[in-house]
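For this view, one protein chain was removed and the others were kept in their places.
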Amino acid sequence: MTKPITITDVRTILTAPEGINLVIVKIETSEPGLYGLGCATFTQRYLMVATAIEDYLKPFLIGKDVSRIEDIWQTSMVNSYWRNGPALNNAISGVDMALWDIAGKRAGMPVYDLMGGKAREAAAVYRHADGRTVNEVEDNARKFIEQGLLYVRCQMGGYGGRLHDIRSPEGALPGAYFDPQAYARDTVKLFEHMRGAVGNEIELLHDVHERLTPIDAVRLSKNLEPYRLFFLEDALAPENVDWFKVMRQQSATPIAMGELFTNPQEWLPLIENRLIDFIRCHISTIGGLTPAKKLAHLCEAFSIRTAWHGPGDVSPIGHAANLHLDLSSYNFGVQEWWGPQDIIYEMFPGTPVLTNGYVYANDKPGLGIDIDEKLAAKFPCDNTQSVRPPSWTTARTPDGGSARP
Amino acid sequence: MTKPITITDVRTILTAPEGINLVIVKIETSEPGLYGLGCATFTQRYLMVATAIEDYLKPFLIGKDVSRIEDIWQTSMVNSYWRNGPALNNAISGVDMALWDIAGKRAGMPVYDLMGGKAREAAAVYRHADGRTVNEVEDNARKFIEQGLLYVRCQMGGYGGRLHDIRSPEGALPGAYFDPQAYARDTVKLFEHMRGAVGNEIELLHDVHERLTPIDAVRLSKNLEPYRLFFLEDALAPENVDWFKVMRQQSATPIAMGELFTNPQEWLPLIENRLIDFIRCHISTIGGLTPAKKLAHLCEAFSIRTAWHGPGDVSPIGHAANLHLDLSSYNFGVQEWWGPQDIIYEMFPGTPVLTNGYVYANDKPGLGIDIDEKLAAKFPCDNTQSVRPPSWTTARTPDGGSARP
Amino acid sequence: MTKPITITDVRTILTAPEGINLVIVKIETSEPGLYGLGCATFTQRYLMVATAIEDYLKPFLIGKDVSRIEDIWQTSMVNSYWRNGPALNNAISGVDMALWDIAGKRAGMPVYDLMGGKAREAAAVYRHADGRTVNEVEDNARKFIEQGLLYVRCQMGGYGGRLHDIRSPEGALPGAYFDPQAYARDTVKLFEHMRGAVGNEIELLHDVHERLTPIDAVRLSKNLEPYRLFFLEDALAPENVDWFKVMRQQSATPIAMGELFTNPQEWLPLIENRLIDFIRCHISTIGGLTPAKKLAHLCEAFSIRTAWHGPGDVSPIGHAANLHLDLSSYNFGVQEWWGPQDIIYEMFPGTPVLTNGYVYANDKPGLGIDIDEKLAAKFPCDNTQSVRPPSWTTARTPDGGSARP
Partner (left out) sequence: MTKPITITDVRTILTAPEGINLVIVKIETSEPGLYGLGCATFTQRYLMVATAIEDYLKPFLIGKDVSRIEDIWQTSMVNSYWRNGPALNNAISGVDMALWDIAGKRAGMPVYDLMGGKAREAAAVYRHADGRTVNEVEDNARKFIEQGLLYVRCQMGGYGGRLHDIRSPEGALPGAYFDPQAYARDTVKLFEHMRGAVGNEIELLHDVHERLTPIDAVRLSKNLEPYRLFFLEDALAPENVDWFKVMRQQSATPIAMGELFTNPQEWLPLIENRLIDFIRCHISTIGGLTPAKKLAHLCEAFSIRTAWHGPGDVSPIGHAANLHLDLSSYNFGVQEWWGPQDIIYEMFPGTPVLTNGYVYANDKPGLGIDIDEKLAAKFPCDNTQSVRPPSWTTARTPDGGSARP
């Protein structure tokens, strides 16, 4: 039996090239020059993830055989007895993606070829267009359309937020205010406008971002039916997922759900009961490529498509992992995409490229992406964004209550 | 309007008086001498919890009104956008319990009196008796019975584990080996013996500790019916909870579940479908007293009783919180209890006391418990237990696969 | 972009080294010396499979990129518009396994390493012990136990068959006779004997082979409970799978099902409703490694284990494919194994080896198995076994009716 290649180091790289704190895991091996990279980004609690990797996963993993990806995933998951949650899952994801990257490099094959090869040429993506008025949203959407985008997600006015509210403002807790009813009304108007403006060839999407009560979300999904959304995203908070049964009885608007999921019990009932149309988990937050590939297969059995979460707080490594899944999954739907700044392509050579509405993967071994660590070090993370979180995470209802972000 | 009392500091105290790493949160306030204590113990990943508190919750909470317990819980939970999981929930629990402690102290009342007052005098508890043979288990159980215990949980032979297995051990991965079938057979024999030995007046319990495949757990619950268990605990891993439907069709053995739960989607379907008889979450791991009191209320609506998790990796503060819930909940069932060493009563004055099978609360304001920080500092935590985890967390099946702990 | 490696030939090899007609697919590629092997054995209709491959799949596949395994599977499946069924699925399986073999060879890695690596050291297997009396069965079982087997499947008297039956035999249709009631009674006696004879350390299994009416199968599963089967296999014919709901309400005997399945609608409801404990499809008959890996993942989400069909009419290539799945699947249960004659190891170098109750894989690239085509040609297939099928496939009930085999 050949001597196995083993893990010699598990390193955490923290960097914020676009001002968003990212967590990258680099696994080094007993084979000189062979290493793998994974995304472990839980931007809101990145220091917790770093602790999980440095103090717990690293000593657990040193010396282990890099080929045993499944076994490492399973044993890492139960090693803390309590499992799941965004912090632990992200830490495990960083390791898991890095091990798949290593497997691809050992094979001399892209990870998508380890997973059955390309089932399509490229991944169609959507971008996010917002604005304060319907015309501003339209203008921003048109910019994407001119670039070749076929799918555009539209949002107006920061979820109905207002700068100040409540009748006795001095008694109010600090924060942004959010009016769910105003938001729902405005959103219907927005899509009436947008569908008229861009015609039928462009797919329109919308993200509720868990801002509505269950019945308001049901009502919105029904009121949006005439505008033929490609999908309605995160219409309910994860605490409310059983309400999708009600939504399903009332509306044929396609439902995409999952960026906040961290636990299989959140998605399994939705899938087995065919209550959603697109699964859109944040793959590092469910634990990496290993569980995401299984989840794609689970969804395929139920004819549910994938639309993995892909905002700016997924690192380029994570975006590459998304893309490898997209290309190799029969039941791929669409991919969320952000607008990487130039620094991204410099710091992460091999970051996938958007061309005419589609993102293409390169054919390098592994995930096909690298990191310039020296450059990364010039963009240190800054935890003060957690100390002073953006107002949308502390939004309140007009009466001063807490509004879920 | 009176000027509110605000949070001035959130401190994390790490201590291991019994060799188990504990995490305590101490909240200091703008009122001189007024502080609260909470349990945030996720012993397997205590440094992650400490990071969550120090780097994230503390800056978020400084200056907030201590009376707003509900609002602080809700906003803390969504402040990281992704929520739940054992690390984040424990951090929030530390704060939450401390705020209830403060509320009680401000009121000059025990927390149980803020929660509706004593619905009983004391909480009946169970202790854990194990051994390598049925006679050893019997001997250990008898010691508890002689101390007045009415409920004894019995376990033999470390879940059927063997020190070495697989026929070609040189090919095996390191770790302890576990034989689920041997364990299930032995457990039936154990309870046949125990019921004969101790008669019917003593309640016997058993903890599967998620060691069985679903159908083996169903079969065990059925085979144990003749021995009239008070309950069968953690018969299924949290990944398998939907299998309680199958168990329910086949067996009338009462089912207790929940120590590993971290997400409402794990418990809600079990409760609304009446698939369990006792909820036994680890209350710091679901986020503290605030969610635990709500969970007790939810269970009462479905006539399910409480049996909160209470092993040695719940700090004495956490045990006190359990007890305040036990006493004030109409639907209390039984309380797990560990055997505190003397150092515990020294370091945590006010730790509840076991007398003749029941644990009693004192009538001091708040949670009625304090910490001697100087003494705590003499028992520093040691992270090497994570680096070299106890063998039961890395158990393997006889073929070298991973066995869920 | 690198020029892809393409399929240059798809060849069908028919051979019967043990007297059982086997179908092997060999895919040759544009890279000199690079080829793959797959199992396409539907022994009862092997000429149909050969036609499917030679006349349909081969022209469809020539020139296609060998890396596009998923796409080739999906497009092959719908290329005939009507899909599924044992003949078409086996043909596609031959291609699919061969493409995974090629992928592993290109990577220089065993197929199990493309699928996440070993999640265990080896696969525990069961063998089949039969006999005309309980003592004969015991003797045959003991031979296996002495060889180190931990799992033995027991069967007595050819499913209760009798040489002749019916009151007016001259009016009966020709064939073997089968008495379901006698079979069920004898089987309970057999396991009462066997459990007493071999004790508890050996796992006993039983295969009903779809010989019972639904309620008789339910009754048998209940009557066998005291003997603690590891599982009861194919208790119901595929036409009756909805009756597992009834069985589940009555018995905790673990249920294994699937060797006759050819269509996802046969297994999906059983899995999503947790009505079985082991999935044991014949992986070539569901279409190869691609659907089998997805099915393993689907089952993992529902905590159902795998026990892939592994009799003598799976070719050694198919047995190797089973083993690669077994080793890389977290939710592996047990593997059926046959007793290969020496000719098998000569004709198929790399055939997995049974040692002390476990089957081990080698670490060669791909499936790790080859075929000596010249030797194979010396054991030509013989279709007369179809013309004169073994009596068990034409069994009849005592009244002359057709009894499902």
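For clarity, chains are labelled A, B and C in written order, and residue numbers in each chain start from 1.
Rule of thumb we're sticking to: contacts are C-beta pairs under 8 Å (C-beta built on N, C-alpha and C of every residue); 3 or more make two chains touch, one makes a residue touch a chain.
For clarity, every value in this text was computed on a predicted model and none was experimentally measured.
S.K.: Would you list the chains present here that the left-out chain is in contact with?
M.R.: Hidden chain contacts in the full assembly come out as A, C.
S.K.: Which residue among A:305, A:324 or A:396 touches the omitted chain?
M.R.: Only one listed residue reaches the unshown chain, and that is A:305.
S.K.: Can you say which of C:7, C:69 or C:87 touches the chain missing from this structure?
M.R.: Counting the whole complex, the residue in contact with the absent chain is C:87.
S.K.: For the full complex, which residue in A:22, A:57 or A:122 touches the chain that was left out?
M.R.: The one listed residue touching the chain not shown is A:122.
S.K.: Spell out the interface residues on subunit C facing the chain that's missing from view.
M.R.: With respect to the unshown chain, the touching residues of subunit C are 42, 44-45, 47-48, 51-52, 55-56, 59-60, 71, 74-75, 78-89, 171, 173, 238-239, 241-242, 260, 262-266, 268-269, 282, 285, 383, 386-387, 389, 393-394, 401-402, 404-405.
S.K.: Hey, which subunit A residues sit against the chain that's not shown?
M.R.: Where subunit A meets the chain not shown: residues 119-124, 148, 200-201, 203, 228, 230, 248-249, 251-252, 254-255, 274, 277, 302-303, 305, 330, 332, 355-358, 360.
The rule we apply is simple: only the chains that are shown with their structure count from here on.
S.K.: When the mean CA coordinate of each chain is compared with the mean CA coordinate of the whole protein, which chain is closest?
M.R.: A
S.K.: What is the chain whose Cα centre is as far as it gets from that of subunit B?
M.R.: Computed centres place C farthest from subunit B.
S.K.: I need the rotation angle between the copies subunit A and subunit B from a CA superposition, between 0 and 180°, in steps of 5.
M.R.: 180
S.K.: Report the inter-centroid distance (CA atoms only) between subunit A and subunit B in whole Å.
M.R.: Centres of subunit A and subunit B (C-alpha means) sit 33 Å apart.
S.K.: Express in whole angstrom the distance between the two chain centres, defined as the mean CA positions of subunit A and subunit C.
M.R.: Averaging C-alpha atoms per chain gives centres 40 Å apart.
S.K.: Of all the residues in subunit A, which ones touch at least 2 other chains?
M.R.: Answer for subunit A, listing residues that touch two or more other chains: 71, 74, 264, 268.
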